[in-house]
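One protein chain is absent from this view; the other protein chains keep their places.
Here the chain labels run A and B in written order, and each chain numbers its own residues starting at 1.
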Amino acid sequence: MTQPLAIDNLTAHYGTTRVLEDLSLSVAAGELVSLLGASGCGKTTTLRLVAGFLEPTAGTITLGGRDLTKLPAYRRDIGLVFQNYALFPHLTVLDNVGFGLKQRGVAGAEREKRARAMLERVGLATLADRLPGALSGGQKQRVALARALVIEPPLLMFDEPLSNLDAKLRVDMRVEIRQLQRANGTTSVYVTHDQEEAFSISDRVAIMHAGRIMQFDTPEVLYQKPANAFVARFVGFENLIAMRVVARDGANVTAEAAGGARLILSQERMGPIPDAFVLACRADGLAVSKDAGAAGLPATLGLRTYLGRAYQYQCESPAGHLVANGALSTPLEPGVAASLVPVAEQCCVLGVE
Amino acid sequence: MLKRFAGWTLAAPATLVVAVFLILPVAATIATTFAEPGGVFSPYIAFFNSGFRRNVLWRTLQISLATTAISLVIGFFAAYVVARAPGRLKSILIIAAVFPLLTGVVVRSFAWLIILGKNGILNNTLTGLGLIAEPLSMLYTQGAVIVAMVYLFVPLMILTLVGVLENIPEDVIQASSSLGASPAATFRQVIFPLAVPGLIVGAVLVFTGSFTAYATPQLLGGERQMVMGTLMYQRAMVAFDWVGASTIAAIMVVITITVVLAMSRVARRLNPMAT
Partner (left out) sequence: MPNRIHPGLIGFTILVYIFLTGPLIIVIGASLSDTTYLTFPPQGLTLRWFENIFEISAFRRTIVTSLQLAVLATALALIVGIPAAYALNRYRIQLPSWLSTLFVLPILVPEIVLGFSLLKSVAVGFGTPIFATLLVGHTLLVLPYAVRVISASLASFDFSIEEAAVSLGSPPLKTFFTIVLPNVRSGVVAAFILAFITSINDVSTSLFLTGPGISTLPIQILAHVEQFFDPTIASVSVLLMFLTVAVMAIVERTLGLTFLAK
């Protein structure tokens, strides 16, 4: 039932513009993989290629050993959940859910039974006879989900399914989607631009940019060990500081930033450090120290904002504009000279691109 | 406060124009048919007692229903292709459908006079090919009127239905095929049902237009294929039977307005996208 999806060397064009470049991605059986990126990054194009609404210029798509590349959309047997739900406005909720079964030649009584059972699972049994026009956004999305699940597809795909719902419902729905997906063990591809959403429900996430995958890994790795500056910025590393090594002493490395400030970094805590590198730190990973002489980057504090768990400072340093967090117990005024100390566990080392 | 009446003040001139020059005169026309010395309904009794006039009404209904049915079929399939055509070609096809609409009814009916006449193009071609020995008399037949009316209304139907078909969201059609419906099944189970309200609107436009037409039946049907419009003109301007003409006018108004109201109610009920 559940099957792995393999996308190999996929290239696609809109007219003469290349929108996808030699993209490869494999999704293991039963895994939920998100394609995450800003609009125009190629995530929706990838989904539409797999669904069969677009033809690739090169590359192959295989689902459980079955080559889908040349197959028309209606023969691919993929459950799709659309951003705008795409319910059939002229059919009742029950007939919407039964539509795919009807195409598969499932007879009336059996079809109704299975559609009702699926509606039961998404909690809409009482709305079976309504038209989609009479449903709320969340209800429509449940119908769309039920409609895609009831055909028991070997692959489920979601195209920004929650972006039209309000924030609270979005969180509830994503839990629900993940539970249904887990229970069925269906291989799934989930397209979204919402990082929190992608990270919270996925086994693995592919961060996309300009038609390529920038990094494909588990949310934990992406969050803590981004592979490059793009991903680092994407997952919220506010500070990217270019540095070069000036001295090595066993596991400790002395590195210098622009403006001459030096830091001593531990390779035991941060992994191997090349001669030239970028130090990526979240605001949380740069501690503000009142002691201007501490072993950090000297900076002048600017605007202070209150985050609830900490104060955040916009800082000016010889290495450039930096964002750092300071303790609530010691609010500091703008203009104060301070030292920004990297917290090794919250920082990571990136190669120079 | 002036503001409370601002809406009415702005709408007043147009409202007055319609009330004074449309509603009152048309109401007066209808009213005169009920003020005959012979009795309230006497002009209508006279109309329906005349075999000739009953025939004209029946013929008009036949012609307009045939025109509507043929235009619907032609318009729907052509509109389906136009709506799915790629960008540039689509604009060309839409403009090609708009152009005949810019050309008046008289010109477009006159074209068929050249085509269908005794020495017209069709007869010349057919005799030239040796398919017929003698020219056929195609003018002044019900068929000639229907062909010309279909010609008149197909562009309108295509434009109406292209709009309707384009309003069907692309992702609904994609949802259908992702659920396993073949293109033919998608057409039957999704596209056609969603186009039905639009088809009704188009049908109403064509029916009312052809039911009350004058120039086309006059040119291509003449005296032999008299319809409600031409009969009304003949009663009013040749026979100076203004009561008779008013009676025909009243029957036309009642039939068109009934059809419009009834069908727009049906269309609204069938329109699932209304909410």
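The rule is short, and it goes like this: a contact is a pair of C-beta atoms (placed from the backbone, for glycine too) under 8 Å apart; a residue touches a chain by one contact, two chains touch by 3 or more.
Since we're looking at a predicted model, the values are computed, not measured.
The hidden chain makes contact, of the residues B:Pro100, B:Pro135 or B:Pro169, with B:Pro100. In the full complex, chain B contacts the hidden chain through residues 4, 6-11, 13-15, 17-19, 21-26, 28-29, 32, 74, 77-78, 80-82, 84, 93, 95-108, 110-115, 117, 119, 121, 151, 154-155, 158, 173, 177, 183, 208, 211-215, 218-219, 229, 232-233, 236-237, 242, 245-246, 249, 252-253, 256-257, 260.
Keep in mind that, in the parts below, only the chains that are shown with their structure count from here on.
In whole angstrom, the spacing between the mean C-alpha positions of chain A and chain B is 55. Only residues 169, 171-172, 174-183, 185-186, 189-190, 193-194, 272-275 of chain B touch chain A when the two sit together in their complex. The touching residues of chain A, counted against chain B in their complex, run 51-53, 72-80, 82-84, 86-90, 99-100, 102-104, 131-134, 147-148, 151.
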